[in-house]
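There's a structure below that I have some questions on.
Every protein chain except one is present and positioned as in the full complex.
We just call them A, B and C in the order they show up, numbering each chain from 1.
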Amino acid sequence: MQVREMISAHPDVQGSTADALLKFIEDAYDCAQTCTSCADACLAEDMVADLRQCIRLNLDCADICAAAGAMASRRTGSNEAVLAATIRACAEACQRCADDCQQHAEMHEHCRICAESCRRCAEACEQAISQVQ
Amino acid sequence: MQVREMISAHPDVQGSTADALLKFIEDAYDCAQTCTSCADACLAEDMVADLRQCIRLNLDCADICAAAGAMASRRTGSNEAVLAATIRACAEACQRCADDCQQHAEMHEHCRICAESCRRCAEACEQAISQVQ
Amino acid sequence: MQVREMISAHPDVQGSTADALLKFIEDAYDCAQTCTSCADACLAEDMVADLRQCIRLNLDCADICAAAGAMASRRTGSNEAVLAATIRACAEACQRCADDCQQHAEMHEHCRICAESCRRCAEACEQAISQVQ
Partner (left out) sequence: MQVREMISAHPDVQGSTADALLKFIEDAYDCAQTCTSCADACLAEDMVADLRQCIRLNLDCADICAAAGAMASRRTGSNEAVLAATIRACAEACQRCADDCQQHAEMHEHCRICAESCRRCAEACEQAISQVQ
């Protein structure tokens, strides 16, 4: 992604790229893709009936990551309270999804990778929230 | 929308449709469409330069409404903390967008309708949150 | 939804609301919600392993309906070729999803409703395409 280049070129940014937010944007788009992919891979597993909760968490996490990533990409005007609340919801979603995926990490490689991606995004959320407020 | 019919037909629901959540789903999808439409109508106004903040709030509101509406549509397993945090972010977005659109309500009919749609969704958020937790 | 009111208030529309597109927008948002809901209800069924293909089609259909509904809501400038191609993809997705859901319509009420919603949206796509081009 060219998140830094894009945000740096924004007329309102003037050098203040807010690095924690940049990292969050990348991690959020990554996590949206990974969770979408993990939900689908879980669906194809023989033991799909045991992975329902994991699929549910994956789909929810993908939705909020996509919304938060898009929202964090905007720098025109301001919407800090909304952005902070959205990243907080994203952090919660990533944490829950990471916890569930971790439980199947040894059995399913896609869950292991997804747990990692969710933890990374949850961490990026925490850093970004402190920058937004 | 056939939200009630769909949720009633869900194998895990068994009669407990959680009516405030049903209303929220409808209002969230409606608000996502209205905000997408209002952002675009603001963009076409002669005074677009004065409507930048409104467009920003509209786009953010559309994103979180779409994510929250999809998330609230799911009843498999459970993800209450994430759903509650997401609806809270949605309430915040709708409130801010309603406030800004209201300021241009007399001048722009699309902002008047959008303010109404956002207020309705913000109210539905409040009702839904108390049901989720 | 207040699709007609919103589009009528758009500065570039000037009375030409393009009714088939208005109907498509409503049907596309409805279908996005219904397919999201049906994917989740299928996931909760005892026979989830037999509904994998249906869930896949539901999720794909929800994604393209949401994108197409948002795109069709815009009237600033023009982007006809892209809109037409997107609605064509949406028609294809709705048709496939309707066909698959129809096969489980007698067993699962959510699939019956979803098949109906997809057929309605597929029909709205056809009407809208002839208006866009």
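Miscellaneous remarks
Keep in mind that, in the parts below, a contact is a pair of C-beta atoms (placed from the backbone, for glycine too) under 8 Å apart; a residue touches a chain by one contact, two chains touch by 3 or more.
Note that the structure is a prediction, hence the values are computed from the model and not measured.
Checked against the full complex, the candidates B:18, B:44 or B:81 give a single residue touching the omitted chain, namely B:44.
Within subunit C, the residues in touch with the undisplayed chain are 52-53, 55-57, 59-61, 63-64, 66-67, 70-71, 74, 76-79, 81-83, 85-86, 88-89, 92-93, 96.
Where subunit B meets the omitted chain, the residues involved are 40, 43-44, 46, 48-49, 52, 55-56, 59. What subunit A contributes to its contact with the hidden chain is residues 1-3, 5-12, 25, 29-30, 32-34, 36-38, 40-41, 43-46, 62, 66, 69-70, 73-76, 108-110, 113-114, 117.
Definition applied: only the chains that are shown with their structure count from here on.
In the Cα superposition of subunit A onto subunit C, the rotation angle, rounded to steps of 5, is 180 degrees.
Between the Cα centres of subunit B and subunit C there is a gap of 19 Å. Averaged Cα coordinates give subunit A a centre that lies 26 Å from the centre of subunit C. The residues of subunit C that reach two or more other chains are 40, 43-44, 46, listed in rising order.
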